[in-house]
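Missing here is one protein chain; the remaining ones are kept as they sit in the complex.
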Amino acid sequence: MVSGEFTRDEMMTVATGRFIHDGWKAFIGTGLPMVAAYLAKATHAPNMTLMFESGVLAAEPRTIARAVGDPRLQSTARRVSGMLDGLLLLHGGNVDFGVLGGAQVDRFGNINSTAVGGEGYSRPATRLGGSGGANDIASAAKEFLIVVRHTRRTFVERVDHLTTPGYLTGPGAREAAGLHGRGPIGVVTDLGVFGFDATTKRMNATSLHEGITWADVEAATGFDIDRPDDLPTTPPPSEHELHLLRTVIDPNGVYLKGGPQ
Amino acid sequence: MVSGEFTRDEMMTVATGRFIHDGWKAFIGTGLPMVAAYLAKATHAPNMTLMFESGVLAAEPRTIARAVGDPRLQSTARRVSGMLDGLLLLHGGNVDFGVLGGAQVDRFGNINSTAVGGEGYSRPATRLGGSGGANDIASAAKEFLIVVRHTRRTFVERVDHLTTPGYLTGPGAREAAGLHGRGPIGVVTDLGVFGFDATTKRMNATSLHEGITWADVEAATGFDIDRPDDLPTTPPPSEHELHLLRTVIDPNGVYLKGGPQ
Amino acid sequence: MSPYSTGTSKIVSMADAAATVPEGASLSFGGFGHFGHPLSFVRELLRQGKGGFTLHAVAECWPAELLTAAGRVNHINLSNLMFEGLGRVRAICRAVENGWITTDDHSHLGLSLRLLAAGWDMPFMPIRTMAGSDLEHIQTGPAPKFRRIASPFSDEQVGVLSPLSPDVAVVHVSESDNQGNGIIRGQISVVDAQVRAAKRVIVTAERIVEPEEIVRNNQLVTVPGILVDQVVHSPYGAYPGGMYGLYDEDMELMDHYYEASRSEEAVAAYLAEWIFGLADHAEYLDRIGSQRLLEAVVDPVHMLARGRGEW
Partner (left out) sequence: MSPYSTGTSKIVSMADAAATVPEGASLSFGGFGHFGHPLSFVRELLRQGKGGFTLHAVAECWPAELLTAAGRVNHINLSNLMFEGLGRVRAICRAVENGWITTDDHSHLGLSLRLLAAGWDMPFMPIRTMAGSDLEHIQTGPAPKFRRIASPFSDEQVGVLSPLSPDVAVVHVSESDNQGNGIIRGQISVVDAQVRAAKRVIVTAERIVEPEEIVRNNQLVTVPGILVDQVVHSPYGAYPGGMYGLYDEDMELMDHYYEASRSEEAVAAYLAEWIFGLADHAEYLDRIGSQRLLEAVVDPVHMLARGRGEW
């Protein structure tokens, strides 16, 4: 298999995993981030600690967990408590990293996972699940990563509801709000990898996935996204990474449907 | 054995036990109060729940515990946690009653168990153990009882250090301080049983133990203690109570030394 | 004879327990994901017809969804309600989108700490999250949830949460004695705060055990009996959800509801068939059938039912 044969989901998963450093304690949710965490742990970050908002600490499941509530996270964890304990460990500054999704993201990495459209919060066109631990992770984890599919509906000028704080209104706003976490360090989408300018806190592009053009990004983004002079291609998944994803981590396609498209 | 043959400690123990109502959840320390709690549970208060500041809940030890840290309290308890959990159950308003001792007590039932004499708190003549859970119990339990030996050194006009709040400076003071517990409901000594006037919150006499005169009380009390018109004799221990104390609860004299004196 | 006192038993029937919940009460339920929800209680509560409830819902997606689907809920203080692996709690979402119910949103930590503050009798609880987001800025509850105050120990303006006390908390446990000392195997969600915060606590239990069994595992007791008012014996009480260490969730049955939730009509038919059409929990379990119930039983090492794969 040549490394070019991979799905967009596989590219997103691998790109997400690369943000995880060895030794980190990380809050992970279900979906692609779960697969990415397994992959990171199986490759460059064997000593990362998986934590979940339910109070599950240092889980080492043999097979892919279907959900945060999956029994195999509890039956292989070093410690199982409850939500207050799990989230207060986070609040206490003990979590390095979290991965978050959402229905809308703006240029400052603010996320909406509560209510879209309509007359606003009290009478939205679409009500979603709400924050859960996401606001806590974005506020208190040392840093966090956003992972979403890239569409104009998702990448909006202004989130309809600010569930989860990115850089809020820009430079200094997190500090003014009293947040102790540094904020979002990147965005992984099916089009590329994005970051935030150190000074302006505006979203900029880090790399585009193979076959993606800047025009693709612009077409799928509802705000002006900063393009650097140098815009490399995201390193594709290695053969080893694809092998792990397809035959070891998620062989039954719980999250990653199908092989190469 | 006639009921007249009993020690002062036995009288204090029985008088203390009578303050415990059936069904109450009570914080109990070592010493006479421990024996009193066992006695109450074996007689009129079978459904009282024994709680300890270490987080031991609903202990049912078969034999007398030597200390709050005694393993037999933990090995027979329905729940074992830690100090924060134990004291936050108290803080949350779930404890009916506590029994407290101390080195000094004043007319308002304030207790000193920290520092006596000398130049005060920072350079006392005698440093004691400090509050521990006593301040928490006196502040947050619905009510509490004071059990001390009656001497002029103990019953003082003003405690050198106010470790544990009785009625503080008098009527309204507990409410002003923001305390949620009602305060001390009585004092059991080797001379008698005492209470607090509903209006003035000053200590008054409820009954004197057999053979004790008012002059004995006055001689042993460093403040004017209110004498009611009617001053009965404390009902002495029953034969059944003495039997339980001597042959079932504390047969080896862990706390109650010797039989009749 | 047991050396442990059994006191006055708190054990009552499911019907008697549900009958103590007043019309218009505020409720909070145990459970997380597809596990540990007191669903046999919720079904009985629905059958008894009361409503007008306010929910303090941290993670109890299934109780909240079923009660809302039946039109029994006016307001939800929530942090996250969705079905893991499925999607949105559609009856709740529809009720919000149509303005039939009101909500007030929190982070998981924020709502959990409000319950904890009530349980600990604290006038407020500091929090550093929720700050700066619409969880701080939008407050729609009858009482304020989040305010800023100056820290007396630094020059910070810090967020504090108000306490929140449900009238009744209902939690499902793995085993309980007749006093309500309850053990939950696996993660406890926010049950520790719920039972402390609530004015009344109802425990439903897979197994009622002798005091000895509780004492032997006394460090695992999440629910202190002194806080409990009533205990109900309810095997498979979390079904079609799972109970860690005992049985896995029945995804097919859960999906059955999830599909029905796409329309008001279908959800009404679901409730009629699976709740109102059945007399009690025994009839519900009969309907499921013992073979199916046994298929959900997990092995005691992997804690997974047959066919659920490896660890």
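All chains are identified by letter, namely A, B and C, in their written order; residue positions are counted from 1 within each chain.
Note that a residue touches a chain if its C-beta (ideal position, glycine included) is under 8 Å from a C-beta of that chain, and two chains touch if they have at least 3 such contacts.
Bear in mind the structure is a predicted one, so any value in this text is a computation, not a measurement.
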item	value
Contact list for the unshown chain, restricted to visible chains	A, B, C
From B:Thr49, B:Thr164, B:Thr189 or B:Thr234, residue that would touch the chain that is not displayed	B:Thr164
Contact residue for the chain not shown (choose from B:Gly23, B:Gly82, B:Pro232 or B:Gly253)	B:Gly82
Among B:Thr114, B:Thr189, B:Thr206 or B:Thr234, residue touching the chain not depicted	B:Thr114
Touch with the omitted chain, as defined above, among A:Glu60, A:Glu119 or A:Glu239	A:Glu60
Options B:Arg8, B:His21 or B:His180, residue touching the unrepresented chain	B:His180
Footprint left on chain B by the chain that the document does not show	30, 53-56, 61-63, 66-72, 74-76, 80-84, 87-88, 90-91, 110, 114-115, 118, 121-136, 139-140, 161-165, 168, 173-174, 176-180, 252
Hidden partner interface residues of chain C, rising order	3, 121-128, 143-144, 147-154, 156, 158, 160, 162-163, 185-186, 219-220, 311
For chain A, residues in touch with the removed chain	25, 46-47, 49, 57-58, 60, 62, 74-81, 88-89, 91-94, 140, 180
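In the analysis below, only the chains that are shown with their structure count from here on.
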item	value
Averaged-CA centre spacing for the pair chain B and chain A, given as whole angstrom	58
Whole-Å gap separating chain A and chain C, where each centre is the average of the chain's CA atoms	28
Euclidean distance of C-alpha centroids - chain B vs chain C, Å	41
For chain B, residues that touch 2 or more chains besides their own	none
Multi-partner residues of chain C (at least 2 other chains)	none
